[in-house]
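Some notes on the structure that comes next.
A single protein chain has been removed from this complex, and every other one stays in its place.
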Amino acid sequence: MSVAELELGVTKLTRPQIARRAAELIPDGSFVNLGIGIPTLAANVMPAGKDVVLHSENGILGVGPTPPEAERDRDLINASKDYVTLLPGGSYCVHSDAFAMIRGGHLDLALLGAFEVAGNGDLANWTTGDRRFPPGVGGAMDLAVGAKAIWVLTDHTTKKGEPKIVNACRYPLTAKGVVKRIFTDLALIDLTEDGLLVREMVPGLTIDALQAVTEPKLTLAEDWQELAAA
Amino acid sequence: MSVAELELGVTKLTRPQIARRAAELIPDGSFVNLGIGIPTLAANVMPAGKDVVLHSENGILGVGPTPPEAERDRDLINASKDYVTLLPGGSYCVHSDAFAMIRGGHLDLALLGAFEVAGNGDLANWTTGDRRFPPGVGGAMDLAVGAKAIWVLTDHTTKKGEPKIVNACRYPLTAKGVVKRIFTDLALIDLTEDGLLVREMVPGLTIDALQAVTEPKLTLAEDWQELAAA
Amino acid sequence: MPIDKITPSVAEAVQGVKDGMTIMISGFGFAGVPNDLIHGVLDSGAKNLTVISNNAGTGTEGLAALIGSGRVTRIICSYPRSKGSDLFDARYAAGEIELELVPQGTLSERMRAAGAGIGGFFTPTGAGTELAAGKETRMIDGREYVLEAPLRADIALVQAQEADRWGNLVYRKAARNFGPVMAMAADLTVVQVKRIVALGEMDPEAVVTPGIFVDRVVHIDNNREWDI
Partner (left out) sequence: MPIDKITPSVAEAVQGVKDGMTIMISGFGFAGVPNDLIHGVLDSGAKNLTVISNNAGTGTEGLAALIGSGRVTRIICSYPRSKGSDLFDARYAAGEIELELVPQGTLSERMRAAGAGIGGFFTPTGAGTELAAGKETRMIDGREYVLEAPLRADIALVQAQEADRWGNLVYRKAARNFGPVMAMAADLTVVQVKRIVALGEMDPEAVVTPGIFVDRVVHIDNNREWDI
């Protein structure tokens, strides 16, 4: 089955929908960092009543959703340089303190974007090595080794349809063996000791079709569910 | 000349007078830490109009003089655990930040007490090695290596009349070669490349009498002055 | 479910303290000492404790009482001896308590290192002295540095001024001292505060310890003057 056919066959999640599914699964009471890209969208789609404290590495704890345009504040942006708000109970801190939270193991979870994730949990998300596109590591290496768990939120394939979940990263690594769960526009996959376990797939997708755009061997969980767009 | 005779012959400075003389010589605009003992007295005898910012290692910048008894605040004490006040412009900080100021070389000056000072600037002020008196290093080692200059404020001799300014410290060192100036109840002495230079002596004291209670060779400065009690 | 770290009693706040644990205790002199929590530990009966604190207690209550009880077998501090530290002094003279003396700035920097994920750091403090004996040293830019390790604890007992239900803290004046670094450096951080405020009531620019570093908060509204 070609990528083109796959694209015809199913409705992929949008970027906010990927973020929403991850947001739904964040345990209540967690302290969570949202990385640049799809992850920062999670702040806007947090399920009502979920008491999660969002951390932004530029020095915010308790990040709230995007403000209306009239209430934008140039001093209140997140790591993606998008306008955000502060929730009651939120606070500002010095940059090095924001990273003490990360590096000291105080974050329960970080949601990160990826160029590639390998089956063993290796993550590559800071450089393609192409000099026309300067590298940008930002806080990715700090988050990757510092947060108690790493979830990756990403499109399942590159724009050219090539797998982003690979046997071994071709791009330079951000960190080794850190990714525990991947949310894509097609599936929710856990990286377990027994390999990649598919927990959820978008309606209409088959495990074979998903395997066709994924390098490492996938196993479908017995209790797998449909990945429903919220 | 015995110590007893010396004591008969001159009027020694009191502890606040030692502190006052040091305070007078602190350059305007300096950031200064006052160590436990005689140094903390300097906060009470700062010359009027001198704009010096006093640092206390427990987390205060801008320490003011001792408050009247009715205004004592158990949350506002200095490193000697004495009640102090905060001057306008003063601020509180986390302990590790107070020591970042010290260890990062941001203090112009630290005034410290001493058990012994050697002619080469070695300082001993944290333990006598006697198990009946537990050692207490406090911030002394941090200040000794961190402040841009170290002045010692001390009685010239022990209670038994033995020299505290010695050829080589007998007590364990706080730091090597750090002391630049010594204020005692008898004299003001600079530690120079050419040895110990006596800048000031209390009225009536002779250099020979001072030498008799000081181990390293003293040189009297050509422009020496009387050490006047303020 | 809303995050709520407010704990109803001292006994519940210190629940989990066990024999052999390492406990950080905030305070410098008599400012910022969590005396109610210390007495909670005393009441728990836990023994064979290691205490990390700047001082070793004075008077008859608080840390002095804990040390006097014989439950503390080791203390890591910078300045154990003070006016009134008789209970410590006696145990020390008798060889009944082990003392690890740490330069004061190294003490809090080691806590910060533990809290910030630093595996070790080089400091010039203590170089060439007895307190650096046996430690790795290195010449950096012509100056001697000592390698110091992070310092963590099982539990940190902290005193602060105000907290909200997320565990955000502000302190008061020089009572701030070791609280913020200890809160970062322990597996379980327990805080006693004089006042509980509603979420959002604290100035977000002035929060000193954000709730991420705090596990339990207990409100102590007595104004007891402890003999410390």
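A, B and C label the chains in the order they appear, each numbered from 1.
Convention: contacts are C-beta pairs under 8 Å (C-beta built on N, C-alpha and C of every residue); 3 or more make two chains touch, one makes a residue touch a chain.
Remember, predicted model here, so these are calculated numbers, not experimental data.
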| item | value |
| --- | --- |
| Residue touching the undisplayed chain, where the options are A:53, A:86, A:187 or A:202 | A:86 |
| Candidates B:99, B:126, B:151 or B:183 - the one touching the absent chain | B:99 |
| Residue among B:10, B:23, B:61 or B:182 that touches the chain left out of view | B:61 |
| Contact footprint on chain A, counting only the chain that is left out | 56-60, 73-79, 81, 86, 92-96, 99, 102-103, 127, 131-142, 145-146, 172-176 |
| Those residues of chain C which, in the complete complex, touch the missing chain | 109, 113, 116-125, 138, 140-141, 143, 145, 170-173, 203-206, 208 |
| Contacts of chain B with the absent chain, listed as residue ranges | 28-29, 31, 51, 53, 55, 61-62, 86-93, 96, 99-107, 146 |
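We adopt the following convention: only the chains that are shown with their structure count from here on.
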| item | value |
| --- | --- |
| For chain B and chain C, chains touching each | none |
| Chain whose Cα centroid lies at the greatest distance from that of chain C | A |
| By mean Cα position, the chain sitting nearest the middle | C |
| Cα-centroid distance, chain B relative to chain C, in whole angstrom | 29 |
| Rounded Å distance between chain A and chain B, as computed from the means of their C-alpha atoms | 57 |
| Centroid spacing, where centroids are CA-atom means, of chain A and chain C in whole angstrom | 37 |
| Touching two or more other chains - residues of chain A | none |
| Set of chain C residues in contact with two or more other chains | 112 |
